[in-house]
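The structure under discussion is supplied below as structure tokens; questions concerning it will follow.
Left out: one protein chain. Kept in place: all the others.
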Amino acid sequence: MSESILHVLILLPIATAAFIVARPAGEAKTVALWGSLISLVLGVVAAFQFDWSNAGAMQPEVSLVPWLPALGLSISVGADGVSMMLVLLTLLLGPICVAASFSSIKHRVKTYYAWLTVLQAAMVGVFVARDILLFYVCFEFTLIPMFVLISIYGSSNRKAAATKFFLYTFTGSILALAGLIYVIWFNATRMPVEAFAGAGEWSFQIDTLRQAAVRMSPTEQGWVFAAMLLGFAVKVPLFPVHTWLPLAHTEAPTAGSVILAGVLLKLGTYGLYRFAIPFTPIAAVDFAPFIGLLAVIGIVFAGLICWVQDDVKKLVAYSSVSHLGFCVLGLFALNTMGQSGSVMYMINHGLSTGALFLLIGMVYERYHTRSMRELGGLAAKMPVWSFFMVFFVMASAGLPGLNGFISEFMCLMGTFQASDTLAGSSIGATPGVLGPVFAILAGTGVVIGAMYLLMMTGKMVWGPLREPKGHDHHNHSELADDLNAREIAVLTPLAVLCLVLGLFPTPVLKGIEAPVNDTVRWVQEHGGLRLYRDPAPARVTELSPAGVVTPELAAPAAGGER
Amino acid sequence: MSSLLVLLAPEIVLFITTCIVMIVGLWPKLEVRSLAMPIAGMGLLIAGVLAINTPANPESILPNIIPYAKAMTAGVGLLLVLLLAGTVDRSYEAAVERGELRFNPIHTNRAEFFAFFLFSLTGLMLCASATDLIWLFLALELVSLPTYVMATISTRKLRSQEAGVKYFFLGALGAAIFLYGFALLYGGTGTTNLIGIRDALAEQAASGGINPIAMAGIILSLIGISFKIAAVPMHFYTADVYQGAAAPVSAMLAFVPKTAGFIAMMGILAAVGWQYAPGGETLAADGVGTLPRSIYVTLAAIAVLTMTVGNVLALLQRSIKRLLAYSSIAHTGYMLVALIAGPSIAAEAGITSNGLGAVLFYLLVYGVTNIGTFAVVACLERPQPDGEADELDDLEDLRGLCRTRPVLGWVMVICALGLLGLPPLLGFWAKFLLFTSAISAGEIALVVILGLNSAIAAFYYLKLVTLPLLEEPEGDAPATTPFASRTFAGVLSAALVLLAIIPTGIVDAAMEAADRAGTIVPANIEAIERSITAEALRDEPTPIIDR
Partner (left out) sequence: MVSTFASMADFLAPAQASFPEGVGSVTLAHYLFVSVAMFTMGLIGFLTRRNLIIMFLCTEMMFQAAGIALIAFSRFYLHHTGQSFVIFVLTVAAAEAALALALVVLLFRGRESLNADQWHSLKG
């Protein structure tokens, strides 16, 4: 895959946005749709150019465009299997979000579509960044478009929601920046030049810095990890810092919610996967039980909150908190099963929750309410909508055969295996610090999830038809009672993908397996034997996968390149 | 002597320009009178070009600072000249135009206003050239004295006079404090030459610790100069003065005295050096140290208090100028962190670990960005009952500005985001350098506080972004001033803020120049060299001013 196609994927949306601004307002949505469709096609082309047999390696191998040479900074892009999948998810949601906004966005149309496309550029930038500053710049820059989208096009309480969203994420990420800079500084001044390529200079390359970061002392790793965790956990969002999310989701316009749930939250988990865990493996291992605990609390707590929600959009928002808990749990299982499941979860959650937000938006456009007290039994009036609703709720709840199941199962299974308590049993054990207790606790979340989702479906879809008082169809004559062709066209690709990924997840799993394996091996190697509660060498050889090394080699200073 | 003239060429050019402006501004013919501003701009341009080609000055404690500091002064000064157009004499000139009044030089301010502005910039350039405490004192006073007058006469309103008086009295207090500090520093070292002071202090530190009188002098100087940079505990005037003065003058006050203060602080701190062990004695030449303990504690406390006080008070403001004033205090606090971090001890480490370079770059970025925000305030006005137009200052006046006055609205949005330090705008790179240099010096705690403060700052900078960009306009659109050059200044600075996105090489060159400017020779390296030849030099008299 050539680097130019990745550059184009970042620059094309920006060009589209400029074009939208230049053209009259009436053409904005058409331009935006074409722009995002071209991006999607280019993304598919890139995916075909991508060498999947070598998905673990960054492709292209080298890519440097000088940016600020005084800092030693250049723009460096590339993708491995995981990045590629997430880029594809982003590009897929692009045209869907544009098309979903056709009827709901009536005023300040140019601004809306311009920011929506710019947002896409920033998100792609995050996933293809190979240097830390490009990553950070794009990561931060996503705030502005999202902030604008929520605070102009959101519902009544939009300004508070947008501000809260901005401040939470900004605060977290500026501390993450401090952590990242510490790593950069550590590489520049504390690494002997001969240690590895790029050591001893002000480098911003992720690959280089990863090598340097694992050589930090456990205390340093702890602080750097804590800083990064603050930045990324807010974005995920992990339990105590999740409070901005329900508000932002409820107030955001439909497409904003879709992007937010579909991609923006994944920036947090991607940050954990790409930076926090491989950079500071010792700390990741040390912190894993703590983060696992937060994740489990988030899963259960958010699930229980969902149960008492009346606003259906808020319910789905809280369900995101719950679902992302599984994602984080899988990441911190620190084994291939858990992390692949987690990456799968990122994709699946983007598809199914994105679709749920679209469906809720469609109802909202017709009834101007999201309260489950006022709405009910819509199956009678909107059969097509109801079909999709049930379908995506099933996908989201993890019905076997649909996409949610496989990833949820893998996350839980990975967590279950991630300790040596089950060593020798048929389930098998991998080095890890979470274990069955976490898996069982999180498993209750699956049950709770199924219950509130089904309860919501029961209220909304079945039963006698309830419509808000004073609802008058003639006020919304441009929208049919049930979904129109455009809306069906928006939902169909998501539904097809949910089904395909549920039935044949193997190609995707294969694509992410190699990079995830690399990460896991890296973490086991450099997080070393701390993965075991009982570091008896005999058990190490007995259980270890190929990468685990003996205690002498595991010391951070000696743990060299693979 | 002639080499000194080369070093001072920009100041000399500015001084000559000042004299011309003073005469031209009083000319009876309007066409000639209005040349005052272009002539000032031309003088600055020539001074800037001369400054870029100035050689390093080995006599100076910051040998490489002159080209960068003077070029920065001239560059930001040019933006300020554009912004200052029409600040004084507007109603008077209008009355003369209508034929109601005859032109009388006694009643005009234009000539002295631009002359004072140039005097202040000359003082700033002289600060960068200073090699001696006496010189530094005079330069700092030359920066300040004109600004007191400029603040007072910038509008005909009573509030400007109040601002001027507050500014003057606290300024005089600050000057007295740092003067006393300079006197004690002289007493503790026996010389007023900064390099002489550096060597004396290094010698004292090597033989058991710095003389307490010298130490008290340094701390008093720093506290006195904290008035110039608007740092706690001498920050009280800032909000009142920025609000009372006309917006273009406030923009100038946020840059010129602050830069002068930082350059003076750099000079004094460079005389102390950043290579002391916690006990106060010097480290070996390659050791990573910090400032002597008492200075470090003083400065760190000032930095933390300054940014926190500035940010927290900025949250409460309803006036744009007051908000920007408190944010200017906060920015001072940020820069102090890099000042504490100091230059890198390792040779050729580059801008990323050079705290002084980071401060110098930040000053440039802050100066430019700040002019953008003040330019928006300076361009908006509303006719008052008394017939004079008064500038708008309430945050609510920004409501929907991107719709009603798109150019000004976007300038405000871009510059506010730049001040916030949102990547990839210029402000982010400036703040990034503060982070890297402070982390390089091991000041992790200060960096975390700096990060948290930047997050607090997001609260109020977001107001400056949301009000113009997202809100619907209410009532009549605010009127704009007839001075196109003010809008031009705003647009120019917004363009510069956006410049960092595109790899043009300009930002890069500025960073490299800042790095060069902030490079010093650590005191103890020279002190060690000197002690080798100390025997031969024993009879040489202590360096005094006429050497």
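General remarks:
Every chain is named by a letter (A and B) in the order it is written, and numbering of its residues begins at 1.
As a working rule, a residue touches a chain if its C-beta (ideal position, glycine included) is under 8 Å from a C-beta of that chain, and two chains touch if they have at least 3 such contacts.
Worth saying up front: this structure is predicted, and the values here are computed from it rather than measured.
Partners of the chain left out, restricted to shown chains and counted across the full complex, are B.
Screening B:Ile20, B:Leu62 or B:Val149 against the full complex identifies B:Val149 as the residue touching the chain left out. Looking at B:Val165, B:Val407 or B:Ala479, the residue that reaches the missing chain in the full complex is B:Val165. Only one residue from B:Pro58, B:Pro105, B:Gly208 or B:Pro406 touches the chain missing from this view: B:Gly208. Checked against the hidden chain, the listed residues B:Val32, B:Leu173, B:Val297 or B:Ala495 yield one contact partner: B:Leu173.
Within chain B, the residues in touch with the undisplayed chain are 133-134, 137-138, 141, 145, 148-149, 152, 158-159, 161-166, 168-169, 172-173, 175-177, 179-180, 182-184, 186-192, 200, 203-204, 207-209, 211-213, 239-240, 243-244, 313, 316-319, 322, 541-542, 544-545.
Rule of thumb we're sticking to: only the chains that are shown with their structure count from here on.
Between the Cα centres of chain A and chain B there is a gap of 44 Å.
On chain A, the positions that touch chain B within their shared complex are 65-72, 133, 136-137, 140-141, 143-144, 148, 151-152, 159, 162-163, 166-167, 170-171, 174-175, 177-178, 181-182, 184-185, 188-189, 202, 223. Residues 346, 349-353, 417, 422-424, 428-429, 432, 435-436, 439-440, 444, 447-448, 451-452, 454-455, 458-459, 462, 466, 469-470, 500, 503, 507-509, 511-512, 515 of chain B are the ones that touch chain A when the two sit in their complex.
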